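A single protein chain has been removed from this complex, and every other one stays in its place.
Coming up: subunit A.
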């Protein structure tokens, strides 16, 4: 990407393996572009302050808080949102383990669990705690969320 000299720019974003071309403002966060310009409302606005993780998406296999990222920074990356996950083990586990109540935090939690499983099939307890601590569930369903993640981990073959 070359220097953008404009504060209004046309950008192509790779989201869930589809290319989206949109005109955005340089100051638009990825969260606002996903929701307001592309109609991908799975990433939720919570605190808008980087604290809650409701807006989590996966960028180049890493979890990122989309309220803390300018959309322009996501140019030339692979973005995965909850709309890009279809019937994955972690989604099934959330249903089976009753890992949500109101569901507001759920897309963010599913994506951080999915990102963890992408890079590590058998994370340590410390790693699980470290990663899950990035997100907040106001319904406090933490135990069920952790159970869901562990049930997927336990179903994976040891390497």
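Note that a contact is a pair of C-beta atoms (placed from the backbone, for glycine too) under 8 Å apart; a residue touches a chain by one contact, two chains touch by 3 or more; residues count from 1.
Simple rule for what comes next: contacts and distances are computed from a predicted model.
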Identity of the absent chain, which is to be given by its UniProt protein name, from "Acylaldehyde oxidase", "Acyl-CoA dehydrogenase", "FAD binding domain-containing protein" or "Sugar ABC transporter permease": "FAD binding domain-containing protein"
Residue, one of A:88, A:101, A:134 or A:147, that touches the chain absent here: A:134
Sites on subunit A contacted by the missing partner chain, in the whole complex: 1-9, 25-29, 31-32, 48-50, 53, 56, 62-65, 67-70, 72-73, 112, 129-131, 133-135
